[in-house]
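Before I ask anything, here is the structure I am working with.
One chain of protein is taken out of this complex; the other chains stay put.
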Amino acid sequence: MTSSSKPSRSTRLAALTGAALTLPAIAQLAHGNTPTAKTEFGYRYSQYQEDDADKDKVFVGSPERYEVKNHQFRLATPVGDDKVLTIDADYETVSGASAYGTAAGPDGKPMLIMSGASIDDTRKDLLASLRTSREDGSLTFALGYSTEKDYEAFNGAVAFEKLSADRITTWSGGVGFSSDTIEPVQTDGINRIDSDDKWSANGFLAVAKVLSPLWQVQGGVFAALWDGYLSDPYKARDIRPDQRQAFGFTGRSRYYLKSLQAALHTDYRFYNDDWGIESHTLEFSWHQSLGDHFRIVPMVRYYSQSQADFYVETDSVLNTGNQSSDYRLSPFGALSWGASLILEQPDYRITLRGEQYESDGDLALKNVDVENPALVNYTLVTVGFDYRF
Amino acid sequence: MKYVMLILSLTLTACSTAPVDSWERGDLARTAMQWEPDPMESAMRSHIYNAKEAASGGVGTGGGGCGCY
Partner (left out) sequence: MHYHRHSFQAMGSPCTVHLYADTESHACAVAQQCEAEVRRLEQKYSRYRDDSITAAIHASAQSGNPFPLDHETAALLNYAHTAWEQSDGLFDITSGILRRAWDFRSGRLPSQQQIDELLPRIGWNKLHIDNNLLHFARPDMEIDFGGYVKEYAADGAAAVATQHGIQHGLVELGGDIRVIGPHPDGRPWAIGIRHPRQPGAILATLPLQQGALASSGDYERCLMVDGQRYGHILNPRTGWPVRGLMAVSVVADHCLLAGTATTIALLKGGNGIDWLNDLELPWLAMDQNGQVYGTLTDPVSSAHA
């Protein structure tokens, strides 16, 4: 046995690297006093169209449902050496009708009562975030404001990213806060509240690892808390608890298949809250390069949720306590599929995307006896343009 | 809380890997390999899913007041 004092392998490289880093040019490159990145401008136009409600399931009102036109704008611009300011602005118009209640139909199955008047609303949303990057991570502060005819929300968030020295592990986390006020546009026969508010807070913590030159994975946990008026004031009878707590976890994987020039994305989310809802979301997408400039990205997403403890199939004045017949609290599953086509050039990008979403009681993981009649199917089409200058 | 411990311990212990050096990261740096290759698309989609489904949230979401349609 020899106890040679030969320096261990990494110490040789570490010693040379340490000495090299005292040289001005190398220090500059290593510390990524990089590049004032460029200013990026992005625009997306999305059209969201819900299929009409099934006529057989509409008791009162028109079966026509929502149509949404959404304009998204994003401007990201470097500020100083290490900061990027991003402004997101959304402008959205909503028209159509929504269900305001569920009643038992002639055969005892629940049927929808659609809101008579067509809804026309505009949502404007502004979010500013400032991200400060360092060699080993970043810190982001965000502030946002959102308004509709009947709704107003302020929100803020702080998030961080921290890379390990070998850049294999990335920790990230954040907290967010939102304060919302609703002033329902009064509808004959409902008029349950004039104005009310709620606040919510959420947080997450995640760790990502580079497993190989072709594979990285991330695991994370998140939690959220809502407090205040959480009911739907447009529904004839909708009484929900004034608190809700949720937690969940996520797992994500990005794997590059070199021979196919394609990246496989796998995203899973588990969600659970104290209203009794548990859900699973699983999404796969395949990012296929076609030549140097095109990518085609087919995706499929599966979602399933259990019902809230206080979910009721039909509204009834005989019910007391918490109750809601909102389809979002009903048990169901959903499948969506779609594809994007992306043209990528050094200074601009064009994106076309379509997605079809279908929800159904039969798609739920657990057996659903009575499906909510308001479950939606929709089509989402987006065209986008990004420009770097 | 049980879930929390489970997922963190899985990610921390399951992968003790050889370092991947900067010159080997070409494929990881591709747009197609990012967690969210198109943040505007991600924002739009989660906005809609959050409005139609009971579950919301996840990793990397910040802020976001939502009036639901």
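Assorted remarks:
Lettered A and B in written order, each chain numbered from 1.
Quick note on the criterion: contacts are C-beta pairs under 8 Å (C-beta built on N, C-alpha and C of every residue); 3 or more make two chains touch, one makes a residue touch a chain.
Everything quoted here is computed from the prediction, not taken from an experiment.
Of the options A:L13, A:A165 or A:L318, the residue whose C-beta touches the omitted chain is A:L13.
Annotation: of A:Q28, A:T93, A:S195 or A:Q245, A:Q28 touches the absent chain (contact as defined above). Listed by residue number, the positions of chain A touching the unshown chain are 7, 9-10, 12-13, 15-20, 22-26, 28-30, 33-37, 292-293, 344, 346-347, 389. Along chain B, the points of touch with the absent chain fall at residues 21-23, 25-26, 29-31.
The rule we apply is simple: only the chains that are shown with their structure count from here on.
Taking each chain's centre as the average of its CA atoms, chain A and chain B sit 10 Å apart. Residue ranges of chain A in contact with chain B, taken from their complex: 42, 44, 46, 48, 66, 68, 70, 72, 74, 88, 94, 98, 121, 123, 127, 129, 140, 142-144, 146, 148, 150-151, 153-159, 166-168, 172, 174, 176-180, 182, 202, 204, 206-214, 216-222, 224, 246-252, 254, 256, 258, 262-263, 269-271, 273, 275, 277, 279, 281, 287, 289, 295, 297, 303, 305, 308, 328-329, 334, 340, 344, 351, 353, 355, 357, 359, 376, 378, 380, 382, 384.
For chain B in complex with chain A, the touching residues are 3-4, 7-8, 10-12, 15, 17, 19-20, 22, 24-28, 30-35, 37-41, 43-45, 48-49, 52-67, 69.
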